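A single protein chain has been removed from this complex, and every other one stays in its place.
Here the chain labels run A, B and C in written order, and each chain numbers its own residues starting at 1.
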Amino acid sequence: MIRFECDYLEGMHEKILQKLQETNREQYPGYGSDPHTEHAKAILKELCGDGHAEVHLLVGGTQTNLTVISSILRPHQGVLCVNTGHVNVHETGAIEATGHKVLALPSEDGKITAAQIQAAYDGHWNDVTHEHMVQPGMVYISQPTENGTTYTKAELEEISKVCRSCGLPLYLDGARLGYALASEGNDLTLKDITALTDVFYIGGTKVGALMGEAVVIANPAFQRDFRYLIKQKGALLAKGRFLGLQFEALFENGLYFEISEHAVGLAMKIRRAFENAGCAMRFDSKTNQQFPIIPDAMLDRLREKYAFDFWEKTDEGHTAVRVCTSWATKEENVESLLADVKMLSGK
Amino acid sequence: MIRFECDYLEGMHEKILQKLQETNREQYPGYGSDPHTEHAKAILKELCGDGHAEVHLLVGGTQTNLTVISSILRPHQGVLCVNTGHVNVHETGAIEATGHKVLALPSEDGKITAAQIQAAYDGHWNDVTHEHMVQPGMVYISQPTENGTTYTKAELEEISKVCRSCGLPLYLDGARLGYALASEGNDLTLKDITALTDVFYIGGTKVGALMGEAVVIANPAFQRDFRYLIKQKGALLAKGRFLGLQFEALFENGLYFEISEHAVGLAMKIRRAFENAGCAMRFDSKTNQQFPIIPDAMLDRLREKYAFDFWEKTDEGHTAVRVCTSWATKEENVESLLADVKMLSGK
Amino acid sequence: MIRFECDYLEGMHEKILQKLQETNREQYPGYGSDPHTEHAKAILKELCGDGHAEVHLLVGGTQTNLTVISSILRPHQGVLCVNTGHVNVHETGAIEATGHKVLALPSEDGKITAAQIQAAYDGHWNDVTHEHMVQPGMVYISQPTENGTTYTKAELEEISKVCRSCGLPLYLDGARLGYALASEGNDLTLKDITALTDVFYIGGTKVGALMGEAVVIANPAFQRDFRYLIKQKGALLAKGRFLGLQFEALFENGLYFEISEHAVGLAMKIRRAFENAGCAMRFDSKTNQQFPIIPDAMLDRLREKYAFDFWEKTDEGHTAVRVCTSWATKEENVESLLADVKMLSGK
Partner (left out) sequence: MIRFECDYLEGMHEKILQKLQETNREQYPGYGSDPHTEHAKAILKELCGDGHAEVHLLVGGTQTNLTVISSILRPHQGVLCVNTGHVNVHETGAIEATGHKVLALPSEDGKITAAQIQAAYDGHWNDVTHEHMVQPGMVYISQPTENGTTYTKAELEEISKVCRSCGLPLYLDGARLGYALASEGNDLTLKDITALTDVFYIGGTKVGALMGEAVVIANPAFQRDFRYLIKQKGALLAKGRFLGLQFEALFENGLYFEISEHAVGLAMKIRRAFENAGCAMRFDSKTNQQFPIIPDAMLDRLREKYAFDFWEKTDEGHTAVRVCTSWATKEENVESLLADVKMLSGK
């Protein structure tokens, strides 16, 4: 079985594994005060172009989201988020468990707009009973979204502008950020994202690391005491060295960008193969997740050999699936899929 | 200005005031262990037809909702609720502040159906990633709803049946319960509601009391330690006598039902006057809240003399408003409104 | 039975009752936007000597404490408090339920010192692992304390100074504040307390009101959005008029101070009677709560006629009890007690 159902099927990139071996018996102080963590943070600050930013390394995405969001909001505030957002749907109420409502905004493709944020803000403040409602306190977006779609620089600038004029801190979930940075037509850099958001994170778990997410806090207002929050939420790894080593390996020589390009390149090949076979795409993704709508008969045949993630039935005879590539996807497996799609579609 | 914008404009029914005077210098132990509270509870248990039910008197609705809901759910569970539900919209995130997501279900009229509950339950458990999502842990409904609509006995039986088969405790918010019990065509009694729900409350604040809500816990599983929860949430009144006195006055001679009928009778007169004037109703309410859709020109004239609660613009030239009556509404004020509606509509 | 066991045995001062009757059918908007609440707030601001202070009227003490404290602290912060403090012992974990640790400091008499606060602050920041511990985020004191003892102006100034130099907001729980203001030797005014604290409350429930606590927020940093918090915690009374009316009655003509003096005067008579009878005092209280240590034989006799609150066994043959007076205590009942103490002690 050749598996394309998610981007966390394998372990870690071998360069990380090597670092792990080389440093295993080194003695380092705990909780992230080791030289590898320091080095990783310095590299990331440099790449983000912000010497005053703070970087913290956490273990996982849900953990990062709940720690960041609960550190920013006051008790009566909620977080604006697309209705399909990870924090709204797939974190077992992690945000609510810290006391805050997720204020969901509708979307067809996983993205929200500056106009929606402005409208939600105005809607709240113009309502005479606003004190009886959760106050929008910040904005959460993902890059790429759960649907593989991405914000352009112009879109992110507009969102950032609205957020700043409304006093709403902007937080960007970059669980798969590498794949967005490597996407066709992307015009956003780490420096742009740092400048346009208040806090964001660079995902490691889905982009070559065994685990780990690097939180970048550009806004000094949210830097204060952040390590207390990490500890309280159970997110402070005793052997923090392991997070440091991973981000060091991923960023000291551009590995993160390289493997992201690898994954996206293969994903786009898959997309084109399905398009050539006459399949529409459920979402217009240019990242490592593709969502072809496949005739069921063809899908049945493909599934004998390939694992995809079921997304939804789009009509009687068609099904949308999610096809993922990653830093670890083998070229030969993609070639095999391309050939089979071509063969099965007869096109 | 004659005011119809809500049902908490005046103080309390005079029979309560009288009791307050008569007992003011009596010395009672605090926290609800006084004879009036005991008496009020005994009357309510009798009316609910359940000697094993527990009754607790709390101060307000939001407080009651957050105390009950947080006492029932485990941390990973949420409460199913209509999207317009009070706990979802108008309590500043009180439920989320106790750690729980409100799982909103769509509705046009403020009611949800047994089928919706079943579907939400099935949808959760049939999703292979359900552990990544908030588990439906109970159901919240209101009688009447925020839109003045009501559940019939058959509907409540169906909801109750689904809830029991799914293991979902059913909680009914009765902030305006009196007005539902007094509504045209109502076929539900306090006994029915006690038998069909796990917990519900009989609202006092909007039905003659200065404040106070009587929680009836029929399911013994949710009776345990409830007073601790009341205290923790700041809902245990030191001079609990005042809550006891009010419910004693409201229920010892049927006053609650009497004043509810008074309010509903007047509300239905208002409804018919607007209907005669050619106004459609935004919701089909048979309770003390009516939602006529009024031509803006007519509304402007009415507003010179009457206060209504703005609901929404329904189209360019029309506006839906909320018109409320209560235990305290004067017949003469209603007559005046009826005459003006008739006169302004020319019908 | 003549009852001295607490200060919330009766209803409300008759002047409040009268106001209630006079205004009962007046129509006011809800949630505290009525003229009586406005008036009460204006009087209190005047008495506090701070036109920029915000005043909010809440229902009860636990509710007030949890609303204020959770509005001030960030998630990783706790509140410094004497070990016998109400929030630490007698609120069923209300503060912890909002996510915050109560950081208890030892005391013999219910008071803490500026030096203790400074030491707790220094202890935290000097510990190299401080990020693994709850950060002191504010200070909670009561005036009078649970033991009836009071802070002098010099003591409060010192505490205030330390709090400000450490950046720790100071919150004073004044559930029985009237009795402290009326105590022998008191040199603190409402103006002093307003100037020396960030937030405090003037208790109504135990000083003549049926219920109600007036929160005074002098520090503008903690004024923002406070009404959202009140609503979220279930503390926003729909018929807020009732809170307004009570504080209006208590403060428009000095009634609050008058009845406090009444209670304290009687309490001091009781104290002296016990002292004359050879009884030591468990705490040196000059307020409405007295804690005589009574020989058990004498106590048994007194209990035939009088109800006290058991405090603790101090040794084999002696028991400390709490004897409370209040705004409602009758002179004749105190005289009776004085006579019996004298008679039973034979002194």
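One rule holds in what follows: a contact is a pair of C-beta atoms (placed from the backbone, for glycine too) under 8 Å apart; a residue touches a chain by one contact, two chains touch by 3 or more.
This one's a predicted model, so the numbers in the text were calculated from it and none came from an experiment.
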Check each of A:A40, A:L57, A:L80 or A:A94 against the chain that is not shown and name the one that touches it. A:A94
Just to verify: which one of A:L17, A:A42 or A:A195 makes contact with the chain not shown? A:L17
Among A:L47, A:V82, A:L156 or A:L237, the residue in touch with the chain that has been omitted: A:L237
Please output the residues of chain A touching the missing chain, sorted low to high. 3, 6, 8-12, 14, 17, 20-21, 23-30, 59-67, 91-94, 97-98, 205-206, 210-211, 228-229, 231-239, 241-242, 328
Interface residues of chain C (partner: the chain not displayed): 75-76, 78, 89-93, 96-102, 129, 131-135
In chain B, positions touching the absent partner: 70-71, 74-76, 98-99, 131-132, 135, 225, 227-229, 231-232
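To be clear about the criterion, only the chains that are shown with their structure count from here on.
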Please list the single chain whose C-alpha centre lies closest to the global protein C-alpha centre. B
Please report how many Å separate the Cα centroid of chain A from that of chain C, as a whole number. 51
How many Å are there between the centre of chain A and the centre of chain B, using C-alpha atoms for each centre? 43
Would you mind listing the residues of chain C that make contact with two or more other chains? 98, 228-229, 231-232
